[in-house]
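Every protein chain of the complex appears in place save one, which is left out.
Now for chain A:
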Amino acid sequence: MRTLRMIVVGALLHAKQLSRSPFEIATALIVPVVQATLAVHLFRAGGDPGRLLEASVGAGLMGIWSSVLFGSGGAIQNQRWQGTLEMIMLAPRPPALVVLPITLATALTGTYAMVATLAWGRLLYGIPLAFAHPLAFAVAVPGCIIALGMFGLLLASTFVLLRNANALTNTLEYPIWLVSGMLVPVTALPGWTGPIAAVLPTTWGARAVREAATGSGPVWPSLGACLAISLACLALGAIMMTHVERRARAAATLALA
């Protein structure tokens, strides 16, 4: 119970901290709306207006991923720049438990992307928010966000090993959008991308949210697969984070960029 409380309070604290950055807020406010506009016009140009809800949902998922990717990728580095990394690592808790709230907070702020793209589509383009399974959609979106937050921990622990994590975060945005089928169906991609897509929680999360919105399939198995893979990522991330922390303490490199 205390652990759960720590995660919730930590996630809210970091979400509040993110909300103090005008840059973060304005970027998060504007970029998803631009992406939603692009998706809507592309789907319209393709003569497929019946799938505009899918376009809005897909753009929202893209926004959530961007938030998790850049937030988690920069989680450790940001703490280092703020001078709080040592304090975080000194906390009498496993390092993964202290970093997890940060990655959850980035996913939480990414929720706005989904809300904004749906509202934008409804208000500006009159896209009816006729979800095939409204209840399942209301569960799938937060489920997907929590799952991506857990996946973020693995990213954060991996990126801390790399001196130039920025290069990886900048590179990973479009490939994950593409391979996870957020706008392009996975079946439209070359066959060799299938196994990569299958092990990514983003693929299953996007599938669950899309299935809830359009009724194109059973939501719960997809959401279950997304959460299961994310839990595996969480476990792997926790092991890596502990390893990295011990190594950094031994080598006295924790505060070094």
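Assume a contact is a pair of C-beta atoms (placed from the backbone, for glycine too) under 8 Å apart; a residue touches a chain by one contact, two chains touch by 3 or more; residues count from 1.
Just so it is clear, contacts and distances are computed from a predicted model.
Per UniProt, the protein behind the absent chain is "Transport permease protein"; the candidates were "TetR/AcrR family transcriptional regulator", "Cobalt transporter", "Transport permease protein" or "Thiazole synthase". Here one chain is not drawn; of A:G47, A:G83, A:P128 or A:G191, the residue touching it is A:G47. Among A:I7, A:A119, A:V139 or A:L178, only A:L178 touches the chain left out of the display. Along chain A, the points of touch with the absent chain fall at residues 22-23, 26-27, 30-31, 34-35, 37-38, 41-48, 163-164, 166-168, 170-171, 173-175, 177-178, 183-185, 188-189.
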